[in-house]
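What follows is a structure written as structure tokens; I'll ask about it next.
Let's look at chain A:
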Amino acid sequence: MQEREIAEKLEASFRKVFNMNTLEIKREMTANDIDKWDSLTHMLLISEIEDTFEIRFKLKELNRMKNVGDMIDLISEKLQ
Partner candidate 1 sequence: MAFTSFNFLIFFPLVLILYWLTPGKYRYITLLIASYFFYINVKPVLALVLFGVSAAAWGFALLMSGTRNEKKRRTYFLVNIIIVLLPLVFFKYFSAINNALLKYLTEIRLNWPLPEMRFILPIGISFYTFMALGYAIDVYNDELKAERNPGIIGLFISFFPLILSGPIERAGNMLPQFRKAQSPDFALIAKGLQLILWGYFMKLVVADRIGIYVTSVYSHVEHHNGTSLLFASMLYPFQLYADLGGYSLIAIGCSNILGYKIIPNFNRPFFAPTMAEFWRRWHMSLITWLTDYVYTPLSFALRKYKVWGIVCALLLTFLLSGIWHGATMTFLMWGLMQGIFLSAEALLNQRKSIIEKKYSLEKKRWYIVAGIVFTFLMFSSSMVFSRAATFHDAMVVYNKIFTEHGPLFVGSPSTMIYLGCGLILLLLKDFLDEFYPHKIKLFDNDNTIVRTMSYSAIIIIILLIGVFDSSQFIYFQF
Partner candidate 2 sequence: MKLFQCIKQNKYIKRTIHIIFLLATVAVIDLALGNLLENFYFKQKSGWLYRTTYALNETTADLVIIGSSRANHHYHPEVLSKNLNLTYYNAGRDGSYIFYHYAVIRSILKRYKPKVIIFDFIKTGFKPSQESYHRTAYLLPYYRSHPELRDIIETKSTFEKIKLLSRIYPYNSMLVTIAAGHPALHSTRDGDNKGFIPLLDKWNEPLVSYKASPCYDFDKKEVSIYESILSDCKKSGIQLYVVVSPYYYKHESPDCSVVEARKIAAKYNVPFFDFGENQYFLDKPYLFDDSYHLNENGARVFSAQLVEAIKQEESKTYAFQSNLDQ
């Protein structure tokens, strides 16, 4: 999958989980930038991403995802 496609699908997941229809994600974004993104909703997001891309994360990998860009990279890694 191309990075652009991953980003689009990821954005859709964000919009779904946080109920924000006009949200646009960028690589540098972190939980600080999105109001609804906190430790309570983070797992919902992770689960949604796993369902969307049909991948499984490992607990150790969670810490590697410090921003949206890391997420895209990791997803891309897992899809190969």
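To be clear about the criterion, contacts are C-beta pairs under 8 Å (C-beta built on N, C-alpha and C of every residue); 3 or more make two chains touch, one makes a residue touch a chain; residues count from 1.
With respect to how the candidates were assembled, all candidates are chains of the complex that A comes from, given by their letters.
Here the structure is a predicted model, which is why all the values come from computation and not from measurement.
Every candidate listed (1 or 2) is part of this complex; the one in touch with chain A, counting any copy, is 1.
The touching residues of chain A, when paired with candidate 1 in their complex, are 19, 36, 38-40, 43-44, 46-47, 50, 59-60, 62-63.
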